[in-house]
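Shown here: the complex without one of its protein chains, the others still in place.
Labels for the chains are A and B, by order of writing; each one numbers its residues from 1.
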Amino acid sequence: MSSTTRPPFRLNNSEFWTGVIGLGLGVFVIRSGLKLKLGTINDPGSGFMLFYLGLLMCAFAVSIILASVTEGGPTFGSRWEDVRWSKPVLIIACLIAYAFALEPLGFLIATIPLILLLLRIIDPVRWTLAVPLAVLAPVGVWWVLKHGLSIMLPTGTFEIG
Amino acid sequence: MDVLTNVFHGFGVALLPVNLLYCFIGVFIGTLVGVLPGIGPISAMSLLLPVTLSGTPESGIIMMAGIYYGSMYGGSTTSILVNIPGEAASVVTCLDGHQMAKQGRAGPALGISALGSFIAGTFALIALMLVAPKLASVAIAFGPAEYFSLMVLGLVVLTFLTQGSMAKALLMACIGIVLGLVGLDSITAQPRLTFGRIELIDGIGLVPVVMGLFGLAEVLINTEQAIKRDVINAKITQLLPNKDDWKRSAGPIGRGTLMGFFLGILPGGGAVVASFASYALEKRLSKTPERFGHGAIEGVAGPEAANNAAAGGAFIPLMTLGIPPNVVMALLLGAFVIHGLQPGPLLITQNPGLFWGIVASMYIGNAMLLVLNLPLIGMWVKLLKLPYNVLFPLIVLFTIIGVYCSSNNVFDVYVMIAFGIIGYFMRKFGYEPAPLVLAFVLGPLLENNLRKSLILSQGDLMTFVERPISAACLVLAAILLIVPMLPSLRRKRELVALDEGA
Partner (left out) sequence: MLRRNRIAFSLSIAAAAIATLGTATIVRAQDYPTKPITLIVPWPAGGSTDISMRAIADAASKHLGQPIAIDNKGGGGGTVGPATMAAAAKPDGYTISQIPITVFRLPLMQEVSWNPDKDFSYIIHLTGYTFGITTNAESQFKTWKDVVDFAKANPGKVTYATPGAGTSLHVGMEQIAAMAGIKLTQVPFKGGAETNAAVLGNHTMLQADSTGWRPLVDAGKLRLLMVWTDKRSPNFPDAPTLKESGYPMVYDSPFGIAGPKGMDPKIVAKLHDAFKKAIEDPAVIATLAKFDMIPNYKNTEDYKKFVVEVTASERKVIESIGLGKK
């Protein structure tokens, strides 16, 4: 392996940057551990484990970074080659909006539009199928949970559900 | 012979029509809640606890036990079909089970998990009958030092879970432990890494983490594929495991059963360690370890057997010592006490009808489960024929509901969505979620027991080596770490080492 020529290091190397993120997390964990107190060996404190975990994380992150520098790695672009990157982004956006809407609107009012959106914006399902499915699936589950298992889904400020 | 008369006596109790009915209701509800991820046996059993008051203690406890092992059967279904594990032990099933489903082999995967569960469950029951009182000591032989070493052994297993870079897997494992430590420190009652969020005081829930990292992330990855495709690429060829599948699975089921039964006796974490360890063991023993993670049936059969055998083993500390090894068993203890019975050393001698009746009913329940589950396989497989653009919003709906039901907390839905996004990027950059989940489960136990053993030994690290069980676990961990490196070294030296370890 070492006989092959070393690929030049590029800044858009994704391995390198995920390693840097790992290193950052490791440093954060070490700091949290120190703040929580290490204690002594016969009575370890709350931060004892976190501190040493943080050290380990840094070690692994550094080894990932070193590997990325010496062996190179796929670029960010190559990770998303030939795929429709916009689709997951759309779903993520929908889910984040849903997270904000769930508490105030309640399960039924928030979930029916979410399912409808998901059915229509990724690989559109025809309306005649999408609408009944988006309405019936959440309502059905809600009904079974409420009456069968007496589990209450969030009702929201309108108290629907 | 004593055992035999007792067993007959037990079947006499279990075969009473009313007890048969309660047994059926129990396993039926268990199958239902097992299939729905998140809605585990705990919520079903707490809801039905008052119902058991009306009948005899036998029928009440028979039903509660039915829910428990019934849910163990159903637990693997969503893992295999749509990559949503409902609990930690099913995470392993996702690894190869879902790959099998993608190759059109959902039927054999579901079939082997049901049949493997049946075999393991049956063995566990026979073992429970024969050796329960003798094994009671196993449950208490494990103190903090032993648990710590067992957790170390469990964590070593994660090196077998990864196909990619070891450094990445280890980094993920560390992150998993850190996530597991979020919340109030159980020893000093100090909040850790809670960022002032009261929801985090209780720690991060396991269900939202696994459902996000596996279920939701899988959806995100699948939707970015340009081809409109079904979950399955290949044609469905068979519904049940064929002869070759059985040949591959026999060994894993046997080993998984033994490992699961013994680890299941241990309070806390036993079943999870057993299923992960079984996977690791099979991958280690396999002549073709590269198939693991790409739909190896051994990777489904072993862990599923281990999982179910552990459910049987878990009855031992409860019935013989009154020590519930997990939350579900604690609920069962509640059912006993409500009926005025105290599980403990005197239970078997004072109430033989009850003890043997419950054990016999579990045997009948296991057979019922098999009859109930095998015909369902065809139905589940048909579900996969739905086009993916119709299926995936339903999967999303399923994860949201499962997560909410597991805790009745909207915050957990946020956590699940966050971990879904994190899981998507993790996969994109080649970081695998399985080590994170295993460490997430074992990490807090590791930390807690490390600190307790250091308090007990007054800071003497030798305690881990001096105690025989602890030392054995650590030695085994060391062997597991070192041995996999040997064949690869030998291969590099062009020495064939294929026939060892079979």
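The working rule: contacts are C-beta pairs under 8 Å (C-beta built on N, C-alpha and C of every residue); 3 or more make two chains touch, one makes a residue touch a chain.
Predicted model only: the values in this text are computed from it and were never measured.
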Candidate in contact with the missing chain, chosen from B:G55, B:G334, B:G353 or B:G430: B:G334
Touch criterion as defined above, residue of B:G55, B:G251, B:P289 or B:G344 at the omitted chain: B:G344
Residue of B:G143, B:G251 or B:P289 touching the missing chain in the full complex: B:G143
Residue among B:I323, B:V403, B:L450 or B:A477 touching the omitted chain: B:I323
Where the missing chain touches chain B, by residue: 42, 46-47, 49-50, 53, 139-144, 183-184, 186-191, 198-199, 201-203, 267, 317, 321-325, 327, 329-334, 337-338, 340, 342-347, 408, 452, 455-456, 458
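Following the convention adopted for this analysis, only the chains that are shown with their structure count from here on.
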Chain A residues touching chain B - in the complex, by the definition given at the top: 14-15, 18, 22, 25-26, 29, 32, 36, 40-50, 53, 56-57, 60-61, 63-64, 67, 79-80, 82-85, 87-88, 91-92, 95-96, 98-99, 102-103, 107, 111, 114-115, 118-119, 122-125, 129, 133-134, 137-138, 141, 145, 149-154
Of all residues in chain B, those that touch chain A in their complex: 39, 43-44, 47, 165, 167-168, 170-171, 174-175, 177-178, 181, 185, 187-188, 190, 192-193, 216, 219-221, 223-226, 228, 387-390, 392-394, 396-397, 400-401, 404-405, 408, 410, 413-414, 417, 420-421, 424, 428-429, 431, 446-447, 450-451, 454-455, 457-459, 461
